[in-house]
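Some chains omitted; the rest stay in position.
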């Protein structure tokens, strides 16, 4: 068990969410995505072809902001509101897909975009898995 | 013009979004909501009836995190992705409604909840207005 | 009274901080700075001379992240830890000064940098004022 799994397990309401398979994985995927998107944006800015990467930078930064909010929500196990959690996961999914699609266009030439696309796809799948389990987990 | 309106106006792509009525207002509403929700959560924790306010604290903190991400997205005028922006505004709307509904239940006894509910409702309307103008503004 | 002043005033521990002159002003200045720095970064990316603005973009984004954390801390009135609050205000000060200095170099040619420098200087002064009152306000 890593720290994320351990502390979710130690939460008084852990039965609600922490024990749900895929939950700790989604938090890890979101935090990974925050970091990788922020570094990819910075790397795109540092490239000398910044003009062709403007859309990539924008999507990287948007994806980082959204994944950050999502990780925060998922870190709370006390009585989540299913409508709010579902809507934020949907936004996270949209951001990961848009960012991955853009980064995939530059993956052959820029290793940071290749890695970023890969991590966004992992986060996309992790959000989808949590969403699939939401109705049973939290009824608004 | 306040600082938010001025800097959106000074953006090279300001025609895309900055000049859209309601845009600067939505950013201001989101930032207001971040602050008020964070203070309401802290005030709820400081009340000696924290047990009855657990759901309120959770929704306050979730709403702050989501409004924060939304304000960040709205602060960028360069080629927004309409799917991402719309999904995040939808999440913001859901968070503001859920937080307002919960705070309204305590409004009579707690002034901080009354103010928080009011500010969440302002943010809800501001997000709705921006969403109503999205299709014309940014085509994905 | 605006929303920020009202809700600080409604906090059960308001006597500790909310009533301190300059406190609500510092929160407003930090939130303003988050927004203006994020828009300035995005405007710099959209300029076609992005290469000369790389350092500006970096400092804008750093300043936004730091002011955001500072606003969050200042929004809580319950038993702040003076060492933590002081250290974060110091970081905020450093970020505002560095960002203002860099933006001032481009102020003549780019209105968004001129506005950003101005807002960073306002935030710098607001943080300094709060720091000057910290010892009396919160003893760690």
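Things worth noting here:
Per-chain numbering from 1; labels A, B and C assigned in written order.
What we mean here is this: contacts are C-beta pairs under 8 Å (C-beta built on N, C-alpha and C of every residue); 3 or more make two chains touch, one makes a residue touch a chain.
Source: prediction; values computed, not measured.
The total count of identical chains across the complete complex in this file is 4, with 3 shown in place.
One rule holds for everything that comes next: only the chains that are shown with their structure count from here on.
Seen as a C-alpha superposition, subunit A sits on subunit B after a turn of 180°, to the nearest 5.
Per-chain CA centroids place subunit A at a distance of 27 Å from subunit C.
A straight line joining the Cα centres of subunit B and subunit C is 19 Å long. Shared contact sites, meaning residues of subunit A that touch two or more other chains, fall at 54, 58, 61. Considering their complex, residues 54-55, 58-59, 61-63, 65-66, 68-69, 72-73, 76, 78-81, 83-84, 86-88, 90-91, 93-95, 98, 140 of subunit B touch subunit A.
Contacts from subunit C toward subunit B in the complex involve residues 3-4, 6-8, 10-13, 27, 31-32, 34-36, 38-40, 42-43, 45-47, 64, 68, 71-72, 75-78, 110-112, 114-116, 118-119. Across the complex, subunit C is touched by residues 42, 45-46, 48, 50-51, 54, 57-58, 61 of subunit A.
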